[in-house]
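Below: one structure, written as structure tokens.
One chain of protein is taken out of this complex; the other chains stay put.
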Amino acid sequence: MTAPTTHGATTHAGGNEHSHDQDHGHEHAHGHELPFWRKYIFSVDHKMIGLQYGLTALVFLLVGFSLMMLMRWQLAYPGRPLGWVGKLLGENAMPGGVMAPEFYNQLGAMHGTIMVFMGIVPLAVGAFGNYVVPLQIGAPDMAFPRLNMASYWAFLPGGLLMIYSFFMPGGAAQSGWTNYPPLSVLTQVPGQTMWLFAMVLLITSSLLGSINFIVTIVQLRAKGLGFWRLPFFVHAQFVTSFLLLLAFPPLEAAAVLQLMDRLAGTSFFLPTGLVVSGEQLKVAGGGSPLLWQHLFWFLAHPEVYVLILPAMGIVAEVIANNTRKPLWGYRLLVYSVIFLGFMSFVVWAHHMFMTGMGTTMSTFFQTTTMIISIPSVIILTCFLMSLYGGAIRFTTPMLFATAFLPMFAIGGLTGLPLGLTASDIYLHDTFYVIGHFHYVVAPGTIFALFAGIYYWYPKATGKQMDPTLGKIHFWLSFLCMNGIFMPMFFQGMAGLSRRLYDPTIYAHGRAIQSLNVVISWSAWGLFLAQLPFIWNFFSSLARARAVENPWSATTLEWAAPSPPTHGNFPTPPVVYREPYEYSVPGQTSDFHPQFAGEA
Amino acid sequence: MDETKYGFWLPVDVSSHGAQIDNLMAVVHWFMLLLFVGWGIFFVYCLVKFRARPGHVATYNPVKAVFTKYIEAAVVVVEVFLLFGLSTPVWFKYKGRPASEKDAVVVQLVAEQFAWNFHYAGKDGKFGKSSTATMSGDNPLGLDPDDPAGKDDITTVNQFHVPVNKDVIVELSSKDVIHSFNIPVLRVKQDAIPGTRIPVWFHATQPGHFELACAQLCGLGHYRMRADVLIDTPEDYAKWEKENAPTPSEEQPPTAQQPAK
Partner (left out) sequence: MAEASPYAADALIPHTVEPHPVTGIPNGKLGIWLFLASEVMLFGALFSTYVVIRTTAPHWPPEGGLSSEILNVPLATVNTAVLITSSITMVLSWASLKMQNLPRFRLWLGSTIALAFVFLVIKYFEYTHKFELGHYPSHDNFYAVYFTLTGLHGVHVIGGIIVNTFLLTAGSRMWATEPERFTNRIENAGLYWHFVELVWIFLFPSLYLL
């Protein structure tokens, strides 16, 4: 009741012309300074939590990427010792400097796990969702700030435990990121158990986050911000949150069941009559290995859309802003995203065509898979049409957002032969699959996330990132990404299976081994391409203050100061119009913000 | 092995149904390429034509584009054709049983970490009884030593002999984890799942020496879970069958173990 007077609301009533030269400029308005641990560590402010998520996720992305760079050595030069790196990793992982097959499998499983659950989802949802959504809907914070904090503090230990599993005896989980039983249950390393525990924490974090997002978007929108005035990014996060909320619990259930199989000796996923290394396995049996796959993919297919929808949201924001015109087919985009969300729950078994599925089920799932490709085509068409008639500024975020379109197109199109059962017979579990989903998530989603970082960096820091370094980062990354993933389609067409420690065992593997060298060098090049970004990210903090609203954007986050103070908006914003009113005829400036009243 | 059969695209196809899969693969990829190039031309045109420059202003009103609806409709039509015209027919054929099942060669395959155990019925055409309960290191297929039908059975490890121009049914099973039976040149792939027996069939059209690879991660030895696929001429196959037929005393599985409770 007394609270509003102790906050920025009254002191900042003058509007956002206010000077923000010093970050400490607002603290007097709070009445008291929060102690360090409350402000930066156990913060309940959605912006701080968003930054925590973002930085943690970027570090995890780098870790996951490093694991892949190690794997690429073994794939390019099978059996060749890896100098001092090999010595550093120890005799268990790299005996004599040569990678052990178990270690290769650990790297593979953990690369997937880290990138998906600890890198991209926390960055796309935890970081951008947390930071941007409340700002874009004109809310002072998330609906449940303490729940928000709990969500991050479930995520961080989950992530750290996952990394820690590498240092346990026998190493980390090594049955692929999909952890198919019986292999995962029979693999007697504590790292696998740790994987399951860590996943339960990560899932809990996502569940708490998704509840918070939905309630925030439903309840906390600013005055005048109706459903059809929401920025597309908010729509994308809204659908994403529903996917997380409803798809993750079955994986949590599956993780509990697998923990029971591992720790209590049950047989949920173990059929009767298993014989391992010539020994009869002493378990009750009667379980079903395919049950895990159903539960896993019931999550993991919607998970694909959890990865791609926020990315599409970011791309929509950046494209509208940099073409200086409204998004083409905004409502169509929203309908498509909602439809995608629904459909993503009924396509999961297309990951399981090779499990002996009957004709009825396979026809159903390949039909739903073809249906789900339609909204993706519509979304891509809308983005392409949005370019038409624009006045396109090639800013760094726009470069990444532009590149997202053909990269996502390649990723999406190559899903077709995988979704059709007959061609999937040949392509299933080959490198074609690897190329396909990496085009969606690496040069697709990750490019969109980079676009988001460059786009909202001025919001979070008040500074612009250096455009020259940004362009170097973009072009090198673009080149290397394609150098990595394009050859994989040819490897897959040649029949090369995924998850092979040494592909040269096979004649068809030897035929395409030269491509592995190309891919590996591109991967290491991609690492170098990130150095300008990392330097840019930190050094730009020292740059001169950027103007408020440096992109001349229309959405609500630019009504708040940069960085926004506690409570975000000096006065509760009011929304007067659609989100992307750029180049409105008869206006003096080429953008007409949602929050600007009629003069 | 003839390494020239492999390259950067689909390897040689030596199966009767493979041509249909290859055909679908070609149609899908041409369709993808057409869409991508079409989009790409439009994309590059927009980026150049509508780049920001002095005096150029963006158009506020959305362009009326009927052709996008045509493209989307065309995509739907092509996908329906791919689905019901090209994909499902192959799948239904592949998932069914061969037309003349009794003439087919039946092979039982039990996968394990990290080997492929093939079990042929031998001269009498009957498989000896086998059970996971009697499997052990010395008796990987769990054969019943007392079953007369099993006396002439042929078993091999990582050597898959099949006759050319004949339907071959492989009944897949696994004794430990999930493996996947993958012969690229035959366009055959099927998971071998413990606790189930899943049939898959093919009809090889030319003899040769090829490879079987495991396509499902099955542990640290997954990468080397390889078998030789030897598609034999009828004469060679008969010769191989004869040479490998066991003498009655040869099959000496160890004492059967108690079934695990």
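We just call them A and B in the order they show up, numbering each chain from 1.
In this text, a contact is a pair of C-beta atoms (placed from the backbone, for glycine too) under 8 Å apart; a residue touches a chain by one contact, two chains touch by 3 or more.
All values derive from a computational prediction rather than experimental measurement.
J.: Using the contact definition given at the top, list the shown chains touched by the missing chain.
T.: Taken over the complete structure, the missing chain's partners among displayed chains are A.
J.: Determine which one of A:88, A:284 or A:361 touches the chain that has been left out.
T.: A:284
J.: Please identify which residue in A:98, A:215 or A:338 touches the non-displayed chain.
T.: Considering all chains, including the one not shown, the answer is A:215.
J.: Thinking of the whole complex, not just what is shown, which of A:52, A:130, A:267 or A:430 touches the missing chain?
T.: A:267
J.: Of the residues A:41, A:55, A:88 or A:256, which one touches the chain left out of the display?
T.: Answering carefully, the residue with contact to the hidden chain is A:256.
J.: Residue-wise, where is chain A in contact with the chain that is not depicted?
T.: These residues of chain A touch the chain that is not shown: 1-4, 6-7, 30, 44-45, 139-141, 143-147, 207, 210-212, 214-215, 218-220, 245-250, 252-254, 256-257, 260, 264-268, 283-284, 286-288, 291, 295, 298, 566-567.
Note that in this section only the chains that are shown with their structure count from here on.
J.: Compute the distance, rounded to whole Å, between the mean C-alpha positions of chain A and chain B.
T.: 33
J.: Which positions of chain A touch chain B when the two form their complex?
T.: Touch residues, chain A against chain B: 100-102, 105, 108, 174-176, 180-183, 186-187, 271-283, 285, 288-290, 323-326, 328-329, 354-356, 358-359, 362-363, 366-367, 370, 373-374, 377-378, 380-381, 384-385, 387-394, 402, 405-406, 409-410, 413-414, 416-417, 420-423, 425-426, 428-430, 490, 493-495, 497-503, 505-508, 510-512, 515, 582-585, 590.
J.: For the complex, which residues does chain B have touching chain A?
T.: 1, 3, 5-11, 20-21, 24-25, 28-29, 31-32, 35-36, 39-40, 42-43, 46-47, 50-53, 56-60, 62-63, 65, 68, 71-72, 75-76, 79-80, 82-83, 86-92, 94-95, 112-113, 131-133, 135-138, 140, 142, 175-178, 180, 182, 184, 187-191, 193-196, 198, 211, 213-224, 226, 257, 259-260
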